[in-house]
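Heads up, one of the protein chains got dropped from this complex, but the rest are sitting where they should.
Chain nomenclature is as follows: A and B, assigned in order of appearance, with residue numbering initiated at 1 for each chain independently.
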Amino acid sequence: MPEPRTITVEVLRYQPAKGTNPYVDRWTIPYTEDMSVLQGLQYIKDTLDGSLTFRWSCRMAICGSCGMMIGGVPKLACRTFLRDLAPGPVRVEALAHFPIERDLVVDAEDFVGKLERIKPWIEPREPRTLEEGPYTQTPAQLARYESFSHCINCMLCYSACPQYGLNPDFLGPGLTALLHRYNSDSRDGASAERMQLVHSEEGVWSCTAVGYCSEVCPKQVDPANAVNVNKTASAIDWFARFLPGKR
Amino acid sequence: MKRSNQPVFWVLFGAGGMLSALLGAALVFVTGIAAPLHWLPTRTMGYEGVLAFCRNGAGKAFVFAVISLFLWHGAHRIYHSLHDLGLHTGMVAKAACYGLAAAATILAAATLLQLGF
Partner (left out) sequence: MALRRTYVRSMDGWWRRDPFFIHYMAREATAVFVVAYALILLAGVIRLSQGEAAFGEWLEGLANPWSIAFHVALCAIFAYHTWSWFRIMPKTMPPVVVGGRRLPGAAITALGLAAAAIASAAFVAFVAWLAS
């Protein structure tokens, strides 16, 4: 048996009950080839310090709960492996640009509030009775929005977006991508309503095309493209208002 | 929700960005390096040559587009960069950046028209 390898994990801790500012804790833990950062944190919580707080659920990059800054980059802890970070130390911090609730848990209230505002559901373009059957769609119509529907709301793109960090009123990358997903759906009829948000000062115009949001997205959603396509759409609408026959 | 007025500035920013991305380096090379080092015949970048170019309708439009759009492009980026750097001066920065571009646009248009056709 080879000696088990070890790696040092540094975590930015924040325990509001202690009444202190954030501080760093370090643990050196054994790890194997197949261990993710999430499993490393679980090892620490189970055997070294039960007070370490973090969110997780599925362990397979689909629930979007375990987003955190790993080595300064927003990543899902479940799909980031300790072997790739050797020899360490591995620096772990709560997702940037969000208020820290406790340790690695951030306050996602702002995100969830905005999620409601974009109406993330299909408002049927025309009501249909059961007898009329389902709303059908061609593969080409599906292709228009499919990639944007892969978003898992992990908020990594918000931590990659300095404009959201500088101005939390900004709707931000991920939710604009999700908004775009519904607006691009041939079955949906609420596009005009959602575009009011796109056009507004909280909408797409805070974006300066940094582009990092699309780089860190674990699902290749390309939120930067969704935001910028909507800038074009919003600009066309801005000028189209002055054409005869328009509003 | 208040509608943003950024589309106007963004369109000008985009047009200037595209024009400068396509031709910027070549323009700088011609006017700032090749001409002063006399790699071009003196008359081309001399008074007569440039005046003739600026009196031609297409030449006039080109010079105006370069000066004005480059400024709108730069002003828009600088305005957002000030915010990026944490200088949230709001209306002051906006007025200074876009005001410079607007003033330069008017000045360029007036001067070019004054040169005649």
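By our rule, a contact is a pair of C-beta atoms (placed from the backbone, for glycine too) under 8 Å apart; a residue touches a chain by one contact, two chains touch by 3 or more.
All values derive from a computational prediction rather than experimental measurement.
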Where the missing chain touches chain B, by residue: 16-18, 20-37, 40-41, 43-47, 49-51, 53-54, 63, 66-68, 70-71, 73-78, 80-81, 84, 86, 100, 104, 107-108, 111-112, 114-115
Residues in chain A touching the chain absent from view: 14, 16-17, 21-22, 72-73, 96-97, 99-101, 107, 162, 165-166, 208-212, 214-215, 222, 224-225, 228-229, 231-232
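Criterion: only the chains that are shown with their structure count from here on.
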Touch list for chain A against partner chain B, complex: 162, 166-167, 196-197, 199-203, 205, 208, 231, 234-235, 238-239
Of all residues in chain B, those that touch chain A in their complex: 1-4, 6-8, 10-11, 80, 83-84, 86
